[in-house]
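Omission of a single protein chain aside, the complex is shown with its protein chains in their original locations.
This part shows subunit A:
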């Protein structure tokens, strides 16, 4: 087969784009990162206590919960799907974990160190995985629309949360409850642990998306699902995996919030699905599929939190938050649209 190869190819007429029009610089994530820096600088100039250690730690903790779920949500969005059930999965997992901890504390499990909290957390995450599995199976095997399927799951999980709690908040309890608080709301190297979890998960997700076959298939599912099918990509399995991971991220964040609040109210994370999807989209995930990443999810979530925190520090009416977030969603997508139209 080599007899016909005429030396290395020369790309006479094929130039290379300028650095700022290429790779990471040419993405919506980059624009939003710049916007994030500008807004952060603005806020810190006008609100002097923004840069206080206490406020920074608080802000970074607050946004971690949303950002962890935005990671999972971004995975789903890259495949061209959407998951509306994340907020209620957070709540269901949070109350179940707290209730199980309390229940296990009264059984023989209380005698084995850490058995109660470990098992409660594992069961909680198991419930999340189950919700994701049901979403994934219905969407991939039965081909129901992701929007409708996860809207149904939103209602089911929220409903279950109220059924099992009768609307009452659930506080974690048991012999090792301090350990639970340390692991969910403590500090490591002076940083809040939720932030550490977020950074570790984002790094793992970044590596998996760029450097594993699974990650490549996640992108191709959003790019051209038919091509994936024709070339033998296990389309259904990859699809199910992203819904399970998304639900797991929601469940995990729900457990962390329980540690932060010291209790899991039944209305926990109500309406968060929109905030989470907004964070993913602001960070550059394309609802049409095929584009997105962990850096965008983190920056998108951080931007939303800085705006909220800035408004609070200014003493402005925090009800404006949603108006600003909405404006930023549209601006981010608009800038991206103008940029891609220019390129054509």
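We take it that a residue touches a chain if its C-beta (ideal position, glycine included) is under 8 Å from a C-beta of that chain, and two chains touch if they have at least 3 such contacts; residues count from 1.
Quick note on the criterion: contacts and distances are computed from a predicted model.
Undergrad: UniProt names the one chain left off this complex as which of "Methionine transport system permease protein", "Putative DNA modification/repair radical SAM protein", "Dihydroorotase" or "Monosaccharide ABC transporter ATP-binding protein (CUT2 family)"?
TA: From the listed options "Methionine transport system permease protein", "Putative DNA modification/repair radical SAM protein", "Dihydroorotase" or "Monosaccharide ABC transporter ATP-binding protein (CUT2 family)", the omitted chain resolves to "Monosaccharide ABC transporter ATP-binding protein (CUT2 family)".
Undergrad: Touching the hidden chain in the complete assembly: which of A:228, A:285 or A:328 does that?
TA: Only one listed residue reaches the unshown chain, and that is A:228.
Undergrad: Which of these, A:220, A:250 or A:313, touches the one chain of the complex that we don't see?
TA: Residue touching the chain left out of view: A:220.
Undergrad: Given the full complex, what residues of subunit A touch the hidden partner chain?
TA: On the subunit A side, contact with the omitted chain comes from 1-2, 4-6, 8-9, 11-14, 210-213, 216, 219-220, 222-224, 226-233, 290-291.
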